[in-house]
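The complex appears here minus one protein chain, its other protein chains still in place.
What follows is chain A.
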Amino acid sequence: MNTRQQSKLIYSWYGKPMSSDRKLRTTQYKGIIITSESSRTETCIQLGDFILVEGVNADRPYVAQLLDLYEDGAQHKRAVVQWFCHIGEIPQNKRKLLKREISSQEVFFDQVLGYDTDIDAQTIIKSIMVIPLHPGEELPITLNKEQTFYVKQSWDGKCFKALSPDTFSKLKAKKKKGSTPDSSEPFIPSDILTPLKKETESVVQSATKPKNAESKHSVSKSSLAKERQSQRAVNDIKTPTARKKLELSSPTRSKGRLLGSEVLDLLDDDRDAIAPLESAATKRKVTFTSDILGSPPKIPCSNDKSKSVSDTAEPCQRFSDTIRLSPYPKAKDFSEKAKNLHVEDDIISLVGHQKPGTQSPVLTPRSRRTCAQRTSALIAQHISVLNQEDDLSSSDSSYSSSSEEEEEEEDVPCTPEKKTKSSRIFSTPKSSSKSSVHTPAKTPKKTPLPGTPKTPRNATPEIPRRSHAAQKPASVLEEARLRLHVSAVPESLPCREEEFQDIYNFVESKLIDGTGGCMYISGVPGTGKTATVHEVIRCLQQAAENDELPPFQLVEINGMKLTDPHQAYVQILELLTGQKVTATHAAVLLAKLFNTPGPKRKTTVLIVDELDLLWTRKQNVMYNLFDWPTQKHSKLIILAIANTMDLPERIMMNRVASRLGLTRMAFQPYTYKQLQHIISSRLKDVKAFEEDAIQLVSRKQYIPRAGGMTARVVIMHSDKMSGFSSVWHNVAALSGDARRCLDICRRATEICEFAEPKRSPEIVGMAHVTEAIDEMFSSPYINAIRNASLHEQIFLKAILAEFRRAGVEEATVQQVYHQHMALCRIEGMQRPTVSEMMAICSRLGASRLLLLEASNKYLHMRVRLNLSQDDVMYALREE
């Protein structure tokens, strides 16, 4: 079972086509026959059967349920499936949420959005058994371990939930159907499950219910289907009345309940659209403190219901690692009893979810659940109704069949911030006490997605907390300085709108298509490349959270943060899967990952910063990196960032450059107008700079460097201009660097602060900026020479003299020494000994005014100037 038979398998349809769609040119079938040539066996798999599907990993095939079979226009046999996932497919950090051991036979009902449910029928391996179990149930011991799987909970990419009764019964039904004589492997486990216990105890509404229903009907490209689905979700929010009507028509509901479930239904529908939910007036948070999770399961009984309601509200402030249950309908709408019931059910389902292994459902008193049982009856009713409903209403009514407690659960993962926070705490037990004391403020840089970096071992290094609180900026200048710091994240990135749009469009289109691609982004340092890309990713993540886009996984590597180009593989793999392996092994695994069709894989967006550092002699790292997106199934989008525009032409081999493609983008250096805009936008309402001052900074940054030396020569010849010299010849070496610009401004505020001790109008003027620029870009050489000792200066003069004599810009110390002595004789000074000369020489060499050879050559050591002769002359003449 583990390895697929090597013999050829022939796939053929079973029976006549059930229906066909003219428009899409598809024909649907109810079964598929797999014939093995070697063993001459035929296997028939029908709709609803559980199957194994070829996965990335040969010995870990995916488990799925067959929902639909069809032949598309191109005569390809396709299948639509509902996935189940192994524990191995769940990210490492989420596994802890389960708080129990998972046997290899257990699978999870997969509700992660974004997996491609439309697969090639030829990837089906065989049929198997999947048996739904209640959370408390032990796995039955079976003989045939490889062919039977058990499902207890569902997994939606963010948290685990108990199976909804709906799903449960469906799976159950399918199981029975699966054991019809049609199935080639009529396997019945030795111990059949006990009949359903009280359903309400474990019920959790399946989040992908609408999706399932939909995918049954959907035969089009899955991405399109998803898009439609998301659109519909939006529509649902807009038109709640339609659904309300539908619910009102359901006959068996009492008035009060109906009202409640209705509100909740609305909220539940909003599940995907977070924003409206957050603002919903009906929202109420029911919180659970983390210590409850740790302590023996709290058994909610009827008399502490109200207490638990009140309890839960206040720890919310104190503990950051609480699990919030929302939305909760306002109590006003309900009778007290109904309200209590909801609360209680919350708790039960939560506890059951957190500690499924230990919590015995029997513990909960029976009497409370009369109402809930009624709900379960409703559910059954709805299911039957549901099947006849059309596409839209089926998804809606499936919601309406839910009981209240599920929705509250749903919302735990809905707010992404909350989720990442709690996951961090779960993974770092050490820091939890600390972080509970102070609310961990989110770093402005978003740490994205479930697949975010984490240390594989439990070691989570942390810089200790500061003992005194950081001071708040007291004055206008301090405030301005804070905003001008390069690290301050502006709300928007001014002057990079076009580039932003281009990158966004590129990634978005690739995401929607579910294809891969590369984009090369170049630009000199400090032009906002990385910032723009991060901004794009942030927006895309936002969109993905709102279900406007298929979800994706972000991986970011930086060439400068790698110790070796090959470490890139290790980092990518670690960020993707959490595995930690050697570079070569990682390369193999990644190649396998990206080259084989992985229907369940999300699109990966890979940011490669400082690309040029990944250069190796054979360029295999770059080659692989750019080869993967070209693979059919890779679903990999690469954003490569580097400084040089012509990097592909300069350092890459042809085959690498060709794979990189032609999607390029060059970030032009900021013009002074743009720099001005950036500074102004950062300062916004803080009035700390004069307009002229900002303009000066921007201009200074923009004026292209005319070459320091030439400028200085010009100045030398026109001595009157010496006042301007520093400003002129020290214009930034990097023109259009926003970082530099901001640093100058920051320095200027400091200078201003010193210059204006009395709190007089603190405003940074031209003078301050000029001074800051002078300070940052003044040439150190001239000053160094002027402050050198007399003999050091004479030595430099001697070098000049020797150069002039020999006509070569290089001399030995011996030659310079003779010149030096001659100069000393002229000046009437005591001549230095050779040892003293050598000391002078090495001192000048240490500060790199001179370039020296190795000193063991003593007198024959060659000397060269590290700055032009003109500069030396200029510096010495002033004296």
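Going forward, a contact is a pair of C-beta atoms (placed from the backbone, for glycine too) under 8 Å apart; a residue touches a chain by one contact, two chains touch by 3 or more; residues count from 1.
One rule holds for everything that comes next: contacts and distances are computed from a predicted model.
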> What is the missing chain called in its UniProt entry, if the choices are "Alkyl transferase", "Origin recognition complex subunit 4", "Ribosomal protein L19" or "Phosphatidylinositol-3,5-bisphosphate 3-phosphatase"?
Replying inline: "Origin recognition complex subunit 4"
> Of A:Lys635, A:Arg740 or A:Lys797, which residue touches the hidden chain?
Replying inline: A:Arg740
> For the chain left off this view, which of A:Gln122, A:Asn620 or A:Ser847 is in contact with it?
Replying inline: A:Ser847
> In the complete assembly, which of A:Gln75, A:Ser487 or A:Asn654 touches the absent chain?
Replying inline: A:Ser487
> Of A:Asn643, A:Thr663 or A:Ser868, which residue touches the hidden chain?
Replying inline: A:Asn643
> For chain A, which residues lie in contact with the unshown chain of the complex?
Replying inline: 430, 438, 440-441, 443-445, 453, 455, 457, 459-471, 473, 478, 481-482, 485-489, 524-526, 560-564, 567, 570-571, 610, 613, 643, 733-734, 737, 739-740, 743-744, 746-747, 750-751, 754-755, 757, 771, 775-777, 780-781, 783-784, 787-792, 814, 817, 821, 829-830, 832-836, 839-840, 843, 846-849, 857-860, 866
